[in-house]
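The structure appears right after this line, and notes come after that.
Every protein chain but one is kept in place in this view of the complex.
For chain A:
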Amino acid sequence: MAIVQGERVNFSYDEEGPRVLHDVSFTIDRGKWIAIVGHNGSGKSTLAKLMIGLYLPTEGSLKMFGEDYTEQNVWNIRERIGVVFQNPDNQFVGTTVQDDVAFSLENRGVPYEEMRERVMEVLRQVSMEQFLDAEPHHLSGGQKQRVAIAGAIALHPELLILDEATSMLDPQGREDVMRTVTELKETTDVTVISITHDLEEVLLADEVLVMNEGKLLFQTTPEEMFRHGKKLEEIGLDLPFTLRLANLLEREEINVAHELTEEKLVEQLWTLYFNK
């Protein structure tokens, strides 16, 4: 079943302003992990804002769980979505880790005993159960983002949106957050949408939506996406190491197949050398 379905979504922030989304059509199925990529200003974050109902499409329709947003259903739809934003320092409301995670539960009137259980459960899921009483500002960036994920999943959302959630973290923090999401995907059927620039993150996803200048360029698997190497470079996206290398080798008139794994590329360069 489709969790998100966009049909010719068009959007501009104000009436006379430029159109930031042009005829964007796509479907995101339940249980999938989807990456949305594109350079700054390509419309990917705007798309996320429409998904959480901060704005409505200017034209076209964006159905969440089968419904377009209306004033009546906006709160019901949002209850089914968890969001983690880019800046780990801007998302804390509680004075301790457990208070912070409990905040959203308390808001929804979850009974005290159940709340305690759920807080422990989600903090265990993100491996932060050792930090129940830690003050958020004493945590590292990666730890903060994992607490933010715990807060987002405490309400058992069907959809988790990560809006560049790792881009402000150091390599260790990035890895920890991604491992957390991978484990979450293995143990629950939550649908994940990650908006990202990070190639490692893209490779973890089942499918990728590539945005460019407000248009959806393609929706495909990560492996398939990287076959469009030249096109991706043109629109300012990074290529995996092996493809960058293959392109540079081509410039020296050394032709190799565009393999994604380093082992295969090593193999090819070895063969070329001994067939000389």
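The rule is short, and it goes like this: a contact is a pair of C-beta atoms (placed from the backbone, for glycine too) under 8 Å apart; a residue touches a chain by one contact, two chains touch by 3 or more; residues count from 1.
Note that contacts and distances are computed from a predicted model.
A chain of this complex does not appear here, and its UniProt-recorded name among "ABC-2 type transport system permease protein", "Electron transfer flavoprotein small subunit", "2-oxoisovalerate dehydrogenase subunit beta" or "Energy-coupling factor transporter ATP-binding protein EcfA2" is "Energy-coupling factor transporter ATP-binding protein EcfA2".
For the chain missing from the display, the contacting residue among A:197, A:215 or A:231 is A:197, taking the whole complex into account.
Residue in contact with the omitted chain (choice from A:12, A:27, A:127 or A:140): A:140. When the omitted chain is restored, the residue from A:54, A:93 or A:266 that touches it is A:266. Listed for chain A, the residues touching the missing chain in the whole complex are 39-41, 86, 140, 164, 167-168, 170-173, 197, 236-238, 241, 244-245, 248-249, 251-252, 254, 262-263, 265-267, 269-270, 272-274, 276.
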